[in-house]
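Complex shown without one protein chain; remaining protein chains in place.
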């Protein structure tokens, strides 16, 4: 391997589209330096969500960061949203080229 | 780490959009409790699929579950679709907060 | 486990939508046999990208391949795009059913 | 009872959803159509408004909004005490019914039009004004006793929400441009209105079909509420309109506004402000029952009420 | 030979695709336009139907559908025996050609209109009726001998598929509402029809361009089939139409229906019901060859045939 790869965390959050602005505000406040959002639909404990209109649409948010931030994001979202909103979060390892870009 | 994380499986399936209803029926029948779908395009052994119309559109299905279910989903989809449809599946480890939500 | 799973690499690239045709050409030239693209928005070092029009839209490209190809793709994209474009890349392990489909 | 064909599009969508057709109208088309309808309604109202001295509207507007607040104030105890719904759910549903449905208003206007009846153009102003207050009231009811409600973000959420921005923006543009200024835009915003409404109703039918399951779970009390509440609201609106001296058409439209339940602004706002309320209940009732009920039964009834009570009161 | 400008939009799309332009029409626009066209065609047909006693259509409908079944029954052995296509592919292609193309029908109607020719309004009913049976037949041909075909899901797939739901729904709404009821919707569903068709053809051109590669691989036999089959089908339709006593316009439209190949309902249904068939072959032929062939050559030919054989037969 020529390019050195470093492990970081990839946090993926799937939740109601109505939360987008609030989630982005939370992430920004936590000091996150980047994120990626795609539109999604799905099904879960809160029933089917077919994205036919905004009230039934989901988003899928991805966030590359270091382990401490991943933990902080997980805690914050867990505390603020898990009780009342459709939300699923999972964390995987991901190898990146520029570890400093995803640290703080 | 304050919040305890448990490892589960993340199954990702990429396939022809025409299969969506059938796939969802399969997953429901297998007892899956949640899934997430996004629209996609791409290319593979079945040629380029540019999503310009439904016949050339793909979907990307994600499914958090335990290992047994992941294996069962992989087997079922493999058996039903791999022979004749454009389909790619891969499984990764993912850490989740509520393991019981993704078990059965 | 009945179906044998083999580890391959999943390369995910998030970048400006304007690069799509060029990226696809690069991947094809490198001999990649398949990829998947979804539309995305997000934020990063190059500021917020809200996908309100093409100039501010992102794409998310996924690529299952073997380790050597993953390294080659990472190098090529790093060399051609990292200096001047909004681009993030990360690599994870993924278990697949047909390893030969994602090798070369 | 004259016949309004746009309702058939709603029925078609409902049917397609029930038979699990693969007919799907993409979410972005829903978005685009709702932007079109809100803007067009605003523009139309603004043009009408440009013919009126705005100052004369202040008093009726205050009355219209004030009386409308009775709706959530009555709905809340009915749901909470009688219906035994948790405080949050009762407040959220009350907010939906206190606020208004733009599409129901559009169908009622269209109903009037196809009968050749006129109505005060400034009814659209009331439509815009009625959107917000019931939502604020609903949050206050849900939060009673609690002191941590962040009102700033909530007010911003609704006031800067797309329905207020487009309705009020359209009103302003229509008012500034006037009849002549808007004329070059008539071909899109007025001529296409009814056809676009038909399309939107097709989508609403599909969406409503996917809500029918929620309703089965919601129980008979909510079902009854979702039909009696609009009838009571409609009567209140008709009486208020008569007392304010509106034309028969105006009276009927105010009845419809009071009777209708919001499913654009209210669901989004309540989801954030009262997260513990179950949206399946409020949206299921407003969209699954009250919306079709008003289309099929309510609108003709409010019209009949208007003709009966107009002049008498 | 009069000139139909909407075809130029197809050519522009094709050209843009061939020079690999970055012009892309989003998939949701394709969806929205196809919903519009299906609904508008259904409505138009329904309005026409409301002027006719429906009972008189039963017999011609049976004949039209019955005779149309000859198309897949002839196409299948031609492809399987002569063309040496595997059973599944031959059956799938046969099903596409036995079913009908809504857009080809729309262009043919538009061609008639710009010539000032009239046609029976109820031809749309045949359009809706012809969609399904060839698909069922195609599946039966593919599955011959096999006993495990799940017909229930297949019938549901097509009958509850968006093209039948919208065509039949439009027909019903048009029929119920009648000329006067539909009038307020004319500005969208009728006035905009041709422009929307032009847009859709632009997209079809882009899609067709991306299918040209498939065709090169498909070989000369399929290429020839994709031009001779519509000509034969067109002749069959013209003869049938003459014997049923339709007007010249009606005869020409029936020729076009028989000649056209489906690329909305059939591909989706065959993909599920006969998965081992290669969609590149059927869609490549139907969309890459037969569709443009009918636009450029077929429609004028069927019109000429109709004028020649009408009254003679």
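Worth a mention:
As written, the chain order gives the labels A, B, C, D and E, with residue 1 at the start of each chain.
What we mean here is this: a contact is a pair of C-beta atoms (placed from the backbone, for glycine too) under 8 Å apart; a residue touches a chain by one contact, two chains touch by 3 or more.
None of these values were measured; they are calculated from a predicted model.
The chain not displayed here makes contact, within the full complex, with C, D, E. In the complete complex, the residue from D:161, D:213, D:275 or D:300 that touches the missing chain is D:161.
One of D:122, D:189, D:246 or D:263 touches the chain omitted from the figure, and that residue is D:189. The missing chain, though absent from the display, is touched by one residue of D:61, D:177 or D:212; that residue is D:177.
Those residues of chain D that touch the chain absent from the view are 28, 31-32, 35-36, 39, 156-157, 160-162, 165-166, 169, 172-173, 176-177, 181-182, 184-185, 187-189, 192, 268.
By the touch criterion stated above, the residues of chain E touching the omitted chain are 3, 5-6, 8-9, 12, 15-16, 19-26, 28-29, 110, 113-114, 191-192, 194-196, 198-199, 202. Counting the whole complex, the residues of chain C in touch with the unshown chain are 16, 18-19, 22, 39, 47-48, 50-57, 81, 83-85.
Please note the rule applied: only the chains that are shown with their structure count from here on.
In the contact between chain D and chain E, the residue numbers used by both copies make up under half of all numbers at that interface. In this structure, the chain pairs A-D and A-C differ in their number of contacting C-beta pairs, and the larger number is found at A-C. When chain centres are defined as mean Cα coordinates, D lies farthest from chain C. Each chain gets a centre from the mean of its Cα atoms; for chain A and chain C, those two points are 19 Å apart. Residue positions 31, 268 of chain E each touch two or more of the other chains.
Within chain B, residues 38-39, 92 each touch two or more of the remaining chains.
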